[in-house]
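All protein chains but one are shown at their positions in the complex.
Up next, chain A:
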Amino acid sequence: MSDAARPADSVGMEVFSNRLLSITEVMAIHMMKSSFSAQIKERRDFSVGIFDAEGRLLAQGTHIPLHLGSLLGAVETTLARVALSEMRDGDSFICNDPYLAGGTHLPDIAIVTPVFHAGAIVAFVANIGHHTDVGGVVPGSIAAGAKSIFEEGIRLPVVRIAQDWEVDPNLLAVIAANSRLQDERALDLRVQVTVNRLGCEQTRALFERMGVANAQAAVQDLLAYTTHRLIRHVAALPRDRCTFESWLDDDGIGGAPVKIVATVWHDGGVLNVDFAGTDGQVAGAMNVSENALRASVYYCVKALLDPDLMPNSGLFDAVRVMVPPRSVVSPHFPAACGARSITCQKVARAVFGAFRGLLPAEHVIASSNDVLPVISLSGSHPDSGAYYVYAEAVGGGAGATGHHDGMDAVQVHVTNSLNLPSEVLEIEFPLLVEEYGLAVDSGGSGRHRGGLGIVRQLRILCDDTVLSVRSDSHKFGADGVHGGGMGAGGALTLHENGNIRTMPSKVDAMALSAGTVVRFATPGGGGFGPSHTRAAAALARDLKNGVVTREAAAKDYGDVLKVADDMDV
């Protein structure tokens, strides 16, 4: 390594980095503990970050990869719209709009706060929280069928929400009045300002303690180090252009499949990710705004090249994202983009796929389930008469790797949310869980088998129960790699009086009667390597464990099955 690239003070940089992370951790804990909505408190759908005076991200804390870099747009836009000379100590700015303020979708509201030291801005702190409802046509503000951003809730450009740490009551009232849950909005926005105040005080103390010049030197070291570390990984890749396409079942409102294409290459210095060839923006809300796309790409780069890399601008600087105009990953105002999550999973599938041509075989992973399927059943509870909603994002199989079979039953890529225990489900809702298990034969065949999806089979116990599903990958399974087989797609079936009805991946408010059984299976992961190279002992174990049936094994594994049959495992 050349001396020029080496940090001036490796020890100081690491100590500084720990101190920054300590501040983001304290901010995150306060955000989680003092907020009111379950989305932030329980599901931790938020992120916090510290930026330097130029708006470069230094440290971020989040539990959700889709938030990676999502604060960046808010801070960049704040700097672009508000002159530094207009900012005062104690000011905070608010925004959420994908088109006006670098947001990712309207429920994610950002607060940005300058940090002053000795009369000058030395840093910014920022946080984003997912607000449960910001208005729009449906409760929760996310409707796959929304046709413009005006159907998705209140739009906030960059505006000052606090002065001298006092939240502007008029602005707060306007925002709250646009939500179905007014009180929660007002309370949580105050919490967001308070969290930034805390982060601001601690960041200021850090700059005071270290001295501004030393802190700035450490910032320089930290960002250059991060870039250098990523570039080292990038430069080691072959100089090929690799392309991969992934598909959405439809546009969110029952239209044709939608193609996403990612092409990846590098020139030794910058990693290029180009989405040329991706289908145009869609009529529904499956569009991905610019910063949601960047977050998805940054997530992929970190996961594929260096999982321990600190998420800061040093990482972002080494990645260039290119998009064709007016595509599903670069929608034009006023396209709706609330239901972006499933599309982001397909973006991850395309980028992971494109990287397969560049990565050494041992780092390659087959496609995973790559959906974020939400199934919901609602109605009025027979005991209380109260309206209830059971909603759950169900995991699926992960892709096989060069080292092991894919993980069974996990959330992948941009999310990692928990399931709902079957006992809790039955305690709270008038539903009977008939099966909650692995989807047999759903893993793609191969030397290493894809992970298995999940089956949730529910018996409806009351008439007028309403089913809604926002899923995908019923038409396109997870791709195998290096000759591995494709994972099974998802499936949704209704069982009534002996009849089985196969449903599409999106179901909008369908009424069901008591006795109907809903069976929902999520996709498995793709396989790795040709199936004839699978170890017979591994296949024999799969058969004994019942995760692969004999019929499927006969079809997928041929001669290996004959050897496996004679094995005692």
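The criterion applied here is as follows: a contact is a pair of C-beta atoms (placed from the backbone, for glycine too) under 8 Å apart; a residue touches a chain by one contact, two chains touch by 3 or more; residues count from 1.
Assume contacts and distances are computed from a predicted model.
*Asks:* UniProt protein name for the omitted subunit, picking from "Proline iminopeptidase", "ABC transporter permease", "Hydantoinase/oxoprolinase family protein" or "Outer membrane protein beta-barrel domain-containing protein"?
*Replies:* The missing chain's protein name, per its UniProt entry, is "Hydantoinase/oxoprolinase family protein".
*Asks:* Using the definition of touch stated at the top, determine which of A:72, A:407, A:478 or A:539 touches the missing chain.
*Replies:* Of the candidates A:72, A:407, A:478 or A:539, A:407 is in touch with the missing chain.
*Asks:* Using the definition of touch stated at the top, determine which of A:288, A:365, A:492 or A:518 touches the missing chain.
*Replies:* Selected residue, touching the omitted chain: A:365.
*Asks:* For chain A, enumerate the residues touching the unshown chain of the complex.
*Replies:* Here the touching residues of chain A are 1, 3, 5-7, 10-11, 13-15, 18-19, 21-22, 25-26, 29-30, 33-34, 36, 38, 41-42, 63, 65, 225, 228-229, 232, 299, 302-303, 307-308, 363, 365, 368, 394-395, 398-399, 401, 403-404, 407-412, 416-419, 421-424, 426-427, 432-438, 454, 457, 544-547.
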